[in-house]
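Inspection log for the structure reproduced underneath, given as structure tokens.
Every protein chain of the complex appears in place save one, which is left out.
Each chain carries a letter (A and B) given by its place in the written order, and its residues are counted from 1.
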Amino acid sequence: MSSHDIPEENLPAEQDAEHGAVAVADEKNPFADPGLPPHEHRIQDIDERAAKRSERMVAMLFTVSMIATIGFIAAYVTIPNDRSIYVFPIGHLSAMNFALGLTLGVALFTIGAGAVHWARTLMSDVEVADERHPIEAPPEVKAKVLADFQDGAKESQIGRRPLIRNTMLGALALVPLSGLFLLRDLGTLPGTKLRHTMWSKGKLLVNMNTNQPMRPSDIATGSLTFAKPEGLEETNEDFQKQIAKAALMLVRLQPENIKDKKELEWSHEGIVAYSKICTHVGCPISLYEQQTHHVLCPCHQSTFDLSDGARVIFGPAGHALPQLRIGVNADGYLEALGDFEEPVGPAFWERG
Amino acid sequence: MKKLSARRRHPLAAVVVLLLALAATGGLYAAFAPASKAQADETSQSLAIEEGKKLYQVGCASCHGTGGQGTSDGPSLVGVGAAAVDFQVGTGRMPAATSQGAQVPKKRNIYTQAQIDQLAAYISSLGAGPDVPTKNDYSPEGADIAKGGELFRANCAQCHNFTGQGGALTHGKFAPSLEGVEPKHIYEAMQTGPQNMPSFPDTTLSQQNKKDIIAYLKAVNGDQTENPGGLDLGGLGPVSEGLFGWIFGLGVLIAVAVWVAARTAKAKKS
């Protein structure tokens, strides 16, 4: 805002002697605090026309807010909730969300802008100094409080009667224990639950996608298949709990590419079945690179080599993925030959 | 690319392609084939194989061997099937640059669809493999989008992210974004498992499953996909949201705070 149209007589005096000390060089100490600088007027303080402009601006901002709120209500009532609009450069978005958000945003923002503009241009901008007082109490207050405390303690006789004191402390120390006991039923005890999954000898491997048991010929080299134990349906009440441990991934390797002897033994025609649950903290690990046979965890990048007993080759996991021993049943379907021999998922204290 | 693929859907496109292919093969054939060996009973299929072989010798043989048997620079192509060729060449991944990084990225395709078909015909003649899917296989008609979503989260999202934005693999490899990838190519990728991607053959992920997945992707990551809340910030989740929150959330508020706290202009003698 330029000041060239302000009448000459309205401009402030060179120095406003009433407010603040006038800065003069101190002969003794050139670094001395010159005191608060004199107050300088704003255009609005001396030019009523500028002040009027500010007033109109503030009023306009408040009016825009009112209009925006009416717009908000209108948008809420008129726009169908499933209407999609294209807004450049955002893309397709919900018309309702866009309209409500913008009108609400404008309605709120202009209230704030109006208030701040009012404060900045019209309210007094004279800086004021407020004295501080020490936080600490003066010595006589402190002495009084200490004396009062002594009196109170003495009157309670807590010092004279240690029996009362000790039993009280004992009672107070014990009473939270009941609360602690009440927490016991927050959950069942672990027992050996983390050691077992739904897999057992003879359970068929059911394809997650098709919900059908599989034959070895279904699993092509380089493919990736996820399996669940026969009998586990999405609609089962404990599905989430069971699949959290039993999820399985199947890949087919060339038997001659399998480096680990046990892995080869537990495989069937090069088909190996590994737990899908990462041994680090339990993410479903399944970023299988079919050329390198590495499988990567998307959460923390633990990398396992499926051609070498799924040992850890990178990242924070502490041990290999558990393998499930598989074979085929009399009908030619893939089946488990038992449960996992070690706990699946993240390690824990009792794992051993 | 977009224009080309749009025109490819034109009802007359097949006729045009056929005419072009015939003209091209005819012309090439006339130019290269010794006239005396020409046989009248050549079928168009064997013609295509023949032409494909020529294209193969020029563009592919240096890495994959003169007979598709593979070399140290490229794997064997025996039995990969027409679908693999259509995917690799159609997305521009093949032929690859001589020196590649961690994996071969997609780039501009330099072949016509007719030439790709010829190459595919030649490679299929080396050993049977999955065929190029027909439009019916991947059209969203009759697909269950929600089922596709479940299948996508179970089989694909771990590498490609929940709406197919792609993600990182080990040592600089990555699962590419699926945005703007043609349904046919998505279908072929699932079928053939290009590069480090595992395959999802029909025996474990049925044709209907694949159709569902493609329909889901079109719904959540197509040109017409709505992001009801506004900018999708790359669809990457909390990292880009956090960055946006810092820059445009806190950044804007700090700018506002500077305005609130700043001194108002003083009247000065000019």
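Following the convention adopted for this analysis, a residue touches a chain if its C-beta (ideal position, glycine included) is under 8 Å from a C-beta of that chain, and two chains touch if they have at least 3 such contacts.
Definition applied: contacts and distances are computed from a predicted model.
So which of "Ribose transport system substrate-binding protein", "Branched-chain amino acid ABC transporter permease", "Cytochrome bc1 complex cytochrome b subunit" or "SDR family oxidoreductase" is the UniProt name of the chain that got left out?
Missing chain, UniProt protein name: "Cytochrome bc1 complex cytochrome b subunit".
Which residue among A:R42, A:H280, A:H293 or A:R325 touches the omitted chain?
A:H280
Which of B:R93, B:H160, B:H185 or B:K210 sits in contact with the chain that's absent?
Looking across B:R93, B:H160, B:H185 or B:K210, the contact with the absent chain belongs to B:H160.
For subunit B, enumerate the residues touching the unshown chain of the complex.
Given the touch definition above, subunit B has residues 101-102, 144-150, 153-154, 157-163, 165-172, 174-175, 216, 219-220, 227-233, 235-246, 248-250, 252-254, 256-258, 260-263 touching the missing chain.
Mind listing the subunit A residues that contact the chain we can't see here?
For subunit A, the residues touching the absent chain are 20, 23-26, 29-37, 76, 81-82, 90, 93-94, 96-102, 104-116, 118-120, 123-125, 127-132, 134-135, 183, 186-190, 193-194, 208, 226, 228, 234-235, 240-241, 243-245, 247, 276-277, 280-287, 298-302, 312, 314-319, 345-352.
FYI, only the chains that are shown with their structure count from here on.
Can you compute the centre-to-centre distance for subunit A and subunit B, using the mean CA position of each chain? Integer Å is fine.
The answer is 35 Å.
Which bits of subunit B are touching subunit A when the two form their complex?
My answer: residues 151, 154-155, 158-159, 167, 169-170, 173, 175, 193, 195-201, 203-206, 209, 224-232, 259-260, 262-270.
Contact residues on subunit A for subunit B in the complex?
1, 3-4, 6, 11-12, 40-47, 84, 90-94, 97-98, 101, 116, 120-121, 125, 207-210, 214, 217-220, 222-226, 251, 284, 286-292, 294, 296, 298, 301, 303, 314
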